[in-house]
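Beneath this line is the structure, given in structure tokens, with notes to follow.
One protein chain is absent from this view; the other protein chains keep their places.
== subunit A ==
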Amino acid sequence: MIRPILVAALFILPVAALAADSARDAILADYATQAKKADVSFTAFSSQRGEALFRTKWAGGDPRTPSCTACHTDNPRNSGQNAKTGRTIDPVAVSANPKRFTNRDDVEKQFGRDCKSVLGRECSALEKGDYITFMAGQ
């Protein structure tokens, strides 16, 4: 009895991880299409630009949240804390939290809220793709 469960677990775990990866890839592919439409010279997302988006003190929105790090902390592998409500936020780095960036509606909803709070405007498809690319490598 234990053997089949173990065997099943061995198969299911990587499959679940793969499913998460492919869901994330599909979201990234969507952003790539949009980025290309906005700028024909677009070639690929950049983890470096994503990191800059994450760390820059934009101070364009709510004074309590000058940067993404105000809630997600300097280290995306750590748990964060919402600067407005004090609530704990699970890590946003994919290595620490493999479910990240796998539900399109949630990702879009959160970019909408968080970019407004930090930059005072929407993020572009390029910025969104860069950000996810950075977090996927963290």
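Rule of thumb we're sticking to: contacts are C-beta pairs under 8 Å (C-beta built on N, C-alpha and C of every residue); 3 or more make two chains touch, one makes a residue touch a chain; residues count from 1.
One rule holds for everything that comes next: contacts and distances are computed from a predicted model.
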item: Undisplayed chain, where the name is taken from the UniProt record, one of "Chemotaxis protein CheC", "ABC transporter ATP-binding protein", "sn-glycerol-3-phosphate transport system permease protein UgpA" or "Diheme cytochrome c"; value: "Diheme cytochrome c"
item: Residue of A:Q34, A:N82, A:N97 or A:S124 in touch with the missing chain, whole complex considered; value: A:N82
item: Which of A:K36, A:R49 or A:K116 contacts the chain that the document leaves out; value: A:K116
item: Touch residues of subunit A, complete complex, unshown partner; value: 62, 81-87, 112-113, 116-117
